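I'd like to ask you about the structure that follows.
Note that this is a trimmed complex: some chains were dropped, and none of the rest were shifted.
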């Protein structure tokens, strides 16, 4: 006879870790996602989900009035945390990397920070990065989103004092190995001071930046 | 006819990135290491090298009076940066991981911070981590050093508000794949807010922590 | 001229190994699955199939009256082995791992044992595991189902006396490498006493538990 042991919910995750629980919507049904988001929102006045499947977005918007969508990444939020005004850069190598950068920027904004977007500064035209350097240097943390050879975090970390978070993406083909090459490259960057998160994990990079800039 | 183009040295790396240039001593000769350290020290009043080969340590100590060694990791420093008093945790899963944790702690101290060491709190006896939790929670950044299955950063990141830096180590055998398993595991940790550095890279983790706690 | 040599069927597998032959239904036609299940049931009064494709379930239910389905995993059974009353825990890290845990629990119940379900106790909120620890410790074998970094078996094996069976799942993305990371991590767990089965193999874990608790 199958029995279930109640493990207890993780209600206090936000107070314990500083990062609220977030719904990873891919692979879940519309009903599951609506229930999770409304449950979180009722409890805490804030809810965030990433990677809502395209076909669920209209229905989810109907079911959750007030939901704010990020069309690029498929993230959605109900409410937002108080604004901190802390500028955090989201530097992006190529246009194909934009959905991951969008997820990071949307998460940062939902958590109350100011996302400073710098786009299309891949290392094959490195002068474009220089043009944006002053704006990047004014930020407290710098997220660098890049696929293919994943070289941009090395270059950026050699130019700024802020901590750099590398976000490898699955952009590329063949030897890009669906992002594994970019991940390995960021891991072995010759510039120190880079922390790397999982492939395509824009949310995770934003959560790490949030922990860095939040008072304990 | 072979010609050399002078590329110019990278004198201002510390001011540009906040992290001074550091010598990776493994694979270099004694003469190269002595020259690099004394050159850096003369210019900036501070020099740090990691992974000095065991057989070079005595001679290097003779050549560089005032050098301070870390016996566990083979790091050495001349001078130190001004003390900041910022506490940074270095949490270590097992005794075999200690050389990597030592490199991180020694680097943190050389850069002016207070390394709070928590040792032998592997996930197979998780109550030991709880005993040290208050001390860890008092830190501004938490470095977590672990080999084998690399599970400790996930557990720690679920318990603290500070950012967590995962340092996979090459400890283990067989399926540990010389640290690759721990690296992949930390990358896919279910707790958000973890930045991962290269295998056995205690220095890199300390440099990232330094950037996190230093004013821009 | 092609000839076929009759190899003889494996009629006595159950008596020889203690585990009855089970149909892996994915990739087979409806006709093949119906024939296999009814053949096994006629011979032994018991038949089990795992991973019945979603589109076959209605027709298979019509063709095999009395079939009992597990909606989560797509397993189905005709009849069941005599109940033993032996409690076996099925501990599951996250909700995305549930289909694999469901397959394990359904198989255990079909083989006569009591599946004790403990769900959503991932290592990022480890206190939830403690809340369920007494129930887990009352079990004779503990199955631990986890994807991503696959850390949960290490933690559980450090807390219980019963043997632990690790079931890595393909849950996760990027560096999760479709379950390979969780598999490698469980292999290198720092806690001894864990046997690991293939990725997503809930049935195999249940079969091993069955052999552990059955008298020879």
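Lettered A, B and C in written order, each chain numbered from 1.
Here is the rule we use: contacts are C-beta pairs under 8 Å (C-beta built on N, C-alpha and C of every residue); 3 or more make two chains touch, one makes a residue touch a chain.
Quick caveat: nothing in here was measured; it's all calculated off a predicted structure.
Enquirer: Beyond the 3 chains sitting in the coordinates, how many copies does the whole assembly comprise in total?
Expert: When the whole complex is considered, it contains 8 copies.
Going forward, only the chains that are shown with their structure count from here on.
Enquirer: Based on which chains touch which, give the shortest step count from chain A to chain C.
Expert: Contact-graph shortest path, chain A to chain C, evaluates to 1.
Enquirer: Average the C-alpha coordinates of each chain, average all protein C-alpha coordinates together, and give the chain whose average is closest to the overall one.
Expert: Centre-most chain by C-alpha means: A.
Enquirer: How far is the middle of chain A from the middle of chain C, if each middle is the mean of its Cα atoms, in Å?
Expert: So the centre of chain A lies 35 Å away from the centre of chain C.
Enquirer: Can you compute the centre-to-centre distance for chain A and chain B, using the mean CA position of each chain? Integer Å is fine.
Expert: Their C-alpha centroids are separated by 26 Å.
Enquirer: CA centre of chain B versus CA centre of chain C: separation in Å?
Expert: That gives a centre separation of 42 Å.
Enquirer: Enumerate the residues of chain A that touch no fewer than two other chains.
Expert: Expected reply: 13, 183, 198-199.
Enquirer: Within the complex, which stretch of chain A touches chain C?
Expert: 1-10, 13, 24, 27, 168, 170, 178-180, 183, 198-201
Enquirer: With touch defined as at the start, can you tell me which chain B residues reach chain C in the complex?
Expert: 93-94, 122-126, 148-151, 154-155, 157-159, 172, 174-177, 181-182, 184-191
Enquirer: In the complex of these two chains, what residues of chain B are touching chain A?
Expert: 13, 16-19, 22, 137, 140, 157-165, 183, 187-188, 191-199, 203-204, 207-208, 210-212, 214, 216
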